[in-house]
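Yeah, one chain of the complex is gone here, protein chain that is, but the others are all in their spots.
For chain A:
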Amino acid sequence: MTAVSDIPSNSAIQLTVGAKAALITVVVGAICLALEGLAPWLVKWPTAWELPATEWVGAFLDWFLNGIKPAMRLFSDLMAYPMNGANFVLGNTPWPILIGLVTALGWFLGGLPMAALGFFGLCFVLASGYWAESMNTLALVAVSVPVALVVGGAIGILANEVPRVKSFVQAVLDVMQTVPTFAYLTPLLLLFGFGPVVGLIASAIYAAPPMARNVMLGLERVEPEIKEAAIMSGGTRFQQLFQVEIPAAATQIMVGVNQCLMAALSMVIIAAVIGGFNDIGWEVLLTMRKAQFGESLMAGLVIVVFAVVIDRMSGTLATERKRYDPRVVWAVLGFTALFTVAFWAWLPNPSELTLLDPMAEAVDSGLTAFTQANGPWLDALKNNSLFYVLLPLRIGLDQAVLPFTWGFQWTAEMSFGLFAVGAVIAALMAWRGHLTGGLIVLILIGMLETGIANLPWPFVLTGAAALSYVAGGWRLAALSVGLLCTILVSGLWERALLSLYLSGAAVFSCAVAGGLIGLASAVWAPVWKVVRPICDMLQTIPLFVFLIPVLMVFQIGEFSAFLAICAYAIVPMIRYTRHGLVNTPDEMMEAAISSGATEWQIMRDVRAPYAAPTILLGLNQTILYAFAMLVIAALIGTTGLGQSIYLALGQADVGLGISAGAAMAILALVADRIVQGFAEERRKALGL
């Protein structure tokens, strides 16, 4: 053979794994589109082929839940005692005493800043007039957190002691992390009936995993030599564990306590959806439904204040802290007691306080004025985003382009032209040596034309399999296809695609915007100074509260949901991007500088590649966050699985709730594994 004829044959053989996978996906997609007329079942999974899986799950769960119901009811009756107790104590303690206690606790934990935070935070709550509701919420947290701490801690210790239990626990925790919060509520509702105990138990279930995770992590990370020293000192296993390993892991365990508190608070507020308890979450929901946004914002702020106070105070536990003068604690408590006694007769009933009502009204009227003044502009923003971005993504250009929106009608010729352009771009890119990139462009154009909600199922499965194979080999591909097939046959496919579309759009926006903000924060320190507290705040706010501002400005609808999801899910992307870029080892930077690289070249050739695995992990978190928020956003109008879960809750339909929750978890799990696979591959390539 001559050298000339060798070259093309070589390049034909040397298709990378990625190119092969993309090629197969393109072929499958093209076949589906071509045969759509002949065989509609290739695009839309026929209803006749669906299994009544939802009913089966429902029937089974009904049977199972009814079986354990008596035991659970007994448990819930028992839980009612501590809850009523906490309610009674918090509800009847005069407010100055509580404020004094929190202030004293703040001083003990973190000195003056924490004391001030506690004092002003609670004063705000008092002034807002939501004192009684807040105490109800706090009572729920106060009971669910100890339960979660004990259960989570015990699970963590057990997993640490018994290696076989560990992998099982880890798997369960992974799944629990992806199951949407609302999905927990439906079966609990069936078990415990409506009422505060459901919220209590849901929040304990939701808050235990972070504790278990951190206990496991902490115990695992205790230096091996410390463990060995405990053994060689002649300690029994019990002594080793409780006298050495757990205290040595205290910092990590305290991180668990902090996360547990936050999770419990978040869930208690979400649980307000089922009602039956006059707490602050309920207040938000109620005012939101009545479109009293001023009040709802006020109640939302009360929640945020609680979240910030609890988070910052418990956060000090996980850092090495100074000892603050205990005399101040006694002084504060003493003063509080004196104050309470002296002014006993004049203490106002906190529920009748209306100090901040004018503010709420001002917000309300200001908001009305604002939306009226900026109505056209806001509407244009909303409609343009909907018509030109979200809708085409959802149902495809072929259906979204209408005379009413775009000014002309989409035709088959246009589709053909679009594909032709795509093919030319792909061919050009392939010719320049970027075959995989070209094929991906072609796939994206195809998806835009068809719309995510109308994608043919064989194409989705092939695409998922191809991605999984590239990211993690055959096993991951088989897992992804297997899991997605269960959604397909259970009749939740269309709703799953809708969820995929909305979360996909949000994740994409977050990745671009968050990546850029992260980049800016890494390059210019002043940007990070501004961005950081915003990120901290966004991560502290319970999910629920995100809905209020978007609702105020954009009303109910998909666009509001989209914004709420973005606001919540963008944070990890920013954080990880910055973290990855900032943490390039100095030696690598110095090597690049001494090679004569410019700032931009260092970013492109050194910092970005080194940060890639970290950024991918950020993307992974963003995806999980987006799925978590998707369900909450169902409250303000999204379609898809989130809506199903929410509806199931309203109808106490366990089958639908659990199936839709599982489908959501599957989507999140598959996305999670694929991105983790890519991150792992990058890490290995860098030798990390």
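Please note the rule applied: a residue touches a chain if its C-beta (ideal position, glycine included) is under 8 Å from a C-beta of that chain, and two chains touch if they have at least 3 such contacts; residues count from 1.
Operating definition for what follows: contacts and distances are computed from a predicted model.
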Among "Bacillithiol biosynthesis deacetylase BshB2", "Amino acid/amide ABC transporter membrane protein 1, HAAT family", "3-oxoacyl-[acyl-carrier-protein] reductase" or "Quaternary amine transport ATP-binding protein", UniProt-listed name of the chain not shown: "Quaternary amine transport ATP-binding protein"
Residue among A:G235, A:G437, A:P458 or A:G557 that touches the chain left out of view: A:G235
Residue touching the undisplayed chain, where the options are A:I157, A:V244 or A:L297: A:V244
Residues of chain A (touch criterion as defined above) contacting the omitted chain: 223, 225-226, 228-236, 239, 243-244, 247-248, 250
